[in-house]
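All protein chains of the complex are present and in place, except for one that has been dropped.
As written, the chains take the letters A and B, and residue 1 is the first residue of each chain.
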């Protein structure tokens, strides 16, 4: 049966004003462009305000500045995206997690699992693992010896957590992620590489999200640390000894090399790279595909490289010009000298 | 026992001409450089034509234009690569998939599985999942509630498909891929990030290939869509709400940000990145490592950045020059002014 709520029910506890019919029934969410009757949508970009006149949506969440005279119920708030997030939770049809330990799960000696926690089919829990209340370990997961999983944290299906890893409360790890794999440390002796044992662990704080197939290596000596509220997208590589500060958000395909320290409240765009052993201050924004090769001391927006795809012929010419820059600089220098000589001669 | 076929058997139904002995027995495939007697090879690059005189291969597939006078059986066709693909199928020793549901598989309530479909060991099928005829779910897979798998589609071992995902006919998902993970959406409220529920699903068309450890996120509101015939290589990230047009081919390590729309029949080179909320027209080719930051309206080949590895010292000098470009431009401007002033003085 379809879910349905009045606008009043949906906004309970949120700091909003309803313009329109507070008893209007909402049955789902939609986008403002592909709107559906009875659904609620939101507006965060003024460019889309034009759709308000014609949208078929049942209600829209928006800022005071975007309110117009239109035949639609409006939820006015200072933070439409956040209010949408809270309302959308009503319509989330994600399957419920069943409480309890699936009979196929393999539980190690000395593991302490809260009775309200869940362990999915074919999952393996190591020795002396501690799993707190309402934690959910999905199907086909591996949780190594001595790990600690905080209250209400969630591992989706097919997650690997190596030994000696701590995961905080309400944190969520998506499918395919690997936490606590060995850091990439090898010592060269007479031409051969010898593994340096990776004796540290990984500490993941509270309210952290880790995306699908992301990898976080364990520390070499100390722990790799992901502080509270950090959000990591898919296919990110976090090398050993890295520290990521609280509430920092990192988009997909980013690589962070060993021992890098990233501040709090940073935002790192997709496919950027952070060099090893450098520090990034708090409140730094790194745009996508940027190579951060040195420490960044001050808050601000940072970028590198040449972006922007151009037709391949232009790209080839640009590349050729770039590789002739030394020649160009030399010619300008010679022109300057010659011009100076000429001027002096003229004046003498 | 070794497989063996006559040339006539191998080319049945293909638009080719045999030059040589149609009853020649072929027992395998080889490359033209490392040829083996009794094996068949192919030639698509005229540079390799020189090997025809000396190759030990039993037969070669090639274009009319590459035919030379050489003591080897030839299969002449307008599309040697395609003809090779069809012939190579005869020698594929990939293990056969066993029909039936493995006794260890966990099947959810209300799942409808065609009797001709297969489910491997330790796989989990969610509630009300529909699996069509001859579909193969490999070992250790997870298929979430309400998913639909089309006829003859194949999940290799260890694939995750979250709930509410549709996969078309004959599509194939390789090991480690994750389909339907949550999109990366968070709303900031007073410095903290709150998850925006990702209520859309994923639609994967017919004849789609998804590579190993590739991730495709579910949509925020609408579905993420991969149209028919799309081929995705390994370790690709497809963010929420993306649409990839039919028959587009994308190489490994590519990242596609949220809500990007990619046209039909495109080719995207390895490690390229596509910005969010942009559109790429049909028939566009993006070369490897390109950053597509803006929409592309016209078919053509597009590239970005400075490619081509040079000795590190030259690279350092180039980087220094690049960061002094503003200074160089200013000096040229001053030279122009001074020269103009001098000329005018001379002429007056």
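Keep this in mind: a contact is a pair of C-beta atoms (placed from the backbone, for glycine too) under 8 Å apart; a residue touches a chain by one contact, two chains touch by 3 or more.
Nothing here was measured: the structure is a model prediction, and the numbers come from that model.
Residue B:212 is the one among B:70, B:151, B:212 or B:301 that touches the chain missing from this view.
Of the listed residues B:253, B:268 or B:286, the one in contact with the hidden chain in the full complex is B:253. Considering B:19, B:49, B:86 or B:127, the position touching the chain not shown turns out to be B:86 (whole complex). Seen from chain B, the chain kept out of the figure touches residues 29-31, 34, 79, 81-82, 84-86, 88-89, 91-95, 104, 120-122, 139-140, 156-158, 174-176, 207, 209, 211-213, 229, 231, 233-235, 247, 249, 251-253, 265, 270-271, 288-289, 305-312, 315-316, 318-319, 322-323, 325-326, 328-329, 332, 335-336, 339, 342-343, 346.
In the full complex, the hidden chain is touched by chain A at residues 104, 106, 122, 124, 126-127, 140, 142, 144-145, 158, 160, 162-164, 176, 178, 181-182, 184-189, 191-197, 199, 213, 215, 217, 221-222, 235, 237, 239, 253, 255, 257, 273, 275, 285-287, 290-294, 296, 300-308, 310, 317-318, 321-322, 324-325, 328, 331-332, 335, 338-339, 342.
In this text, only the chains that are shown with their structure count from here on.
Annotation: 25 Å between the Cα-based centres of chain A and chain B.
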